[in-house]
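All remarks here apply to the structure that follows.
All protein chains but one are shown at their positions in the complex.
Our next item is subunit A:
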Amino acid sequence: MTTEGTKAGGVSAGLGDGDWEELVSVALLGTGRRKASPGALLDAAAVQTVRRRAGLRPAEAGPRPDPAPRDPRPAPPEAARRRLAQLLAGRTGAGSGGGRRGAAPDLTELLPQWLAAAGRHGYRAPHALVPALLDAARARTDLRAPALALAGARGLWLARLNPDWRFALRGGAGGAGELPDPQDRAGVERLWQEGLFAERVALLGLVRAHEPAAATRLLTTTWATERAEDRLMFLDSLRVGLSEGDEPFLEEALGDRSRNVRSTAAELLSALPRSALAGRMAERALACVGPQGVTPPAECDAGMLRDGVVERPPAGRGERAWWLGQLVEAAPLSCWRERFGGLGAAEIVALPVAGGESWREELHAAWCRAAVRQRDPRWAKALLGAASAPPATAPGTASLAERAKLLSVLPEAERAQWVAEFIRAHGLSEAFQLLGVCLVPWAGTLGRAVVDALDAAREAGSYPWSFSGVMGLAERCLDPAEAERLEAVVARGAAFADPAEASSGAAAYWAEAFQRLVATLRLRAAMLAELAPA
């Protein structure tokens, strides 16, 4: 703002004509030095101040931001808007709660589901909530893709104005608006040459989705001049949509200067069962493993090194076992049927291994890694074994983390079925990681198995916090339709509990935990219903 008339003529004696700057400098140094009266100075300053304020005029407007592009998507219905505001406010307010969780749902965990559901309906974020959404996405990387998709053009427009939200402009779903059309050769070429690293990764993904061969062509143009860590990242981005068309480029990368680049290229090639590298690995692996037993490689030759085998084992492991593991892991699983006289995966896995237990373990662990890498459901199933058998006797591995990886290779229905059987046999305490790879919502058999197992745990007198991980997961993942059955369980618990016990700890805590679970399921159902277009 500017001021009209900064002069206050003849207001004060001995203070010039009352020019404001003059008044300030006198005030700063003190009227004592000027032999002026402080009262007169204050009088003059008061007149000046009120005059200046009363005479304020608008300032010159700065450059205006370009208007945000129109977002044609509809805003969510009123009730859903309010819900999102609540979920976003709950995100920041969560810290104030603390301590034992009550019977009320945990709102922060529902945000990802809301975002995903709103995305499925094709809504845009309500404009007023875009800043809160960007803040949430900044704090939680798992929210970024759905939050940015929902915020859309308005979100990107805001992110360009606020450095705090710059992440939204980098790569991923958010940057998609910035990228040229994949068929615009000049535009692609320019961004590839001049873009930031994240933009180039996003560009590569876009071009690759459009025409895989064009992506490797693009990579080849600058490959020799890229930094080693960038080469590694580019290579890593080829995992998505990996195909046999990528083989020549990857084969080339086996001769790279950087060891990490070489081994990543080898790993990608081994995931292509028909690649030349997979063939070479099969040959080496077949020489070591057969119906007669295991003969690990005697040395790590130059060919093995070039194909990505790491020579030095980690501390505590024998080098020959280490090499064997790498060969078997990289060999296509399809090569074993013939080697073992036409046996299927399950039968091969069930065979005893001559040479002792440790060789069996090495071999099966390598097959597990191969099944995951090659996404082979038949081998994965064979290595998982029966869900009801004790984990220690599992054919592949007893490690829950490894088994969760194997599970993720199975088709969804089979996965849920396997986990449901596992829970029925072993209860929930071991099931956390396995449940994590199941598709949400847990419906049918799996949902029932979880509810029954929780009920069994209650009856057995355990405390609910022993299951807090599974409980939290169940709140987010259980099919809301299970709320009915859960309420029946709660009612049954209340009816049968003997009064003395009911007032004691466990029963009350279980009641609370089940209440929260039911409340959260109902909330999720309400949340999804609100998003339905009116």
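Assume contacts are C-beta pairs under 8 Å (C-beta built on N, C-alpha and C of every residue); 3 or more make two chains touch, one makes a residue touch a chain; residues count from 1.
By definition in this document, contacts and distances are computed from a predicted model.
Chosen from "Putative small integral membrane protein", "DNA-binding protein", "SWIM zinc finger domain protein" or "M16 family metallopeptidase", the protein name that UniProt gives for the omitted chain reads "SWIM zinc finger domain protein". In the complete complex, the hidden chain is touched by one of A:Ala46, A:Leu196, A:Ala209 or A:Ala398, namely A:Ala46. From the options A:Leu84, A:Leu143 or A:Leu158, the residue with contact to the unseen chain in the full assembly is A:Leu158. Within the set A:Ala61, A:Ala186, A:Ala392 or A:Ala534, the residue that contacts the chain not displayed is A:Ala61.
Seen from subunit A, the chain kept out of the figure touches residues 1, 20, 23-24, 27-33, 38-39, 41-43, 45-46, 48-50, 52-68, 82, 85-86, 89-90, 92-94, 96-97, 102-105, 107, 127-132, 135, 154, 157-158, 161-162, 515, 518-519, 522-523.
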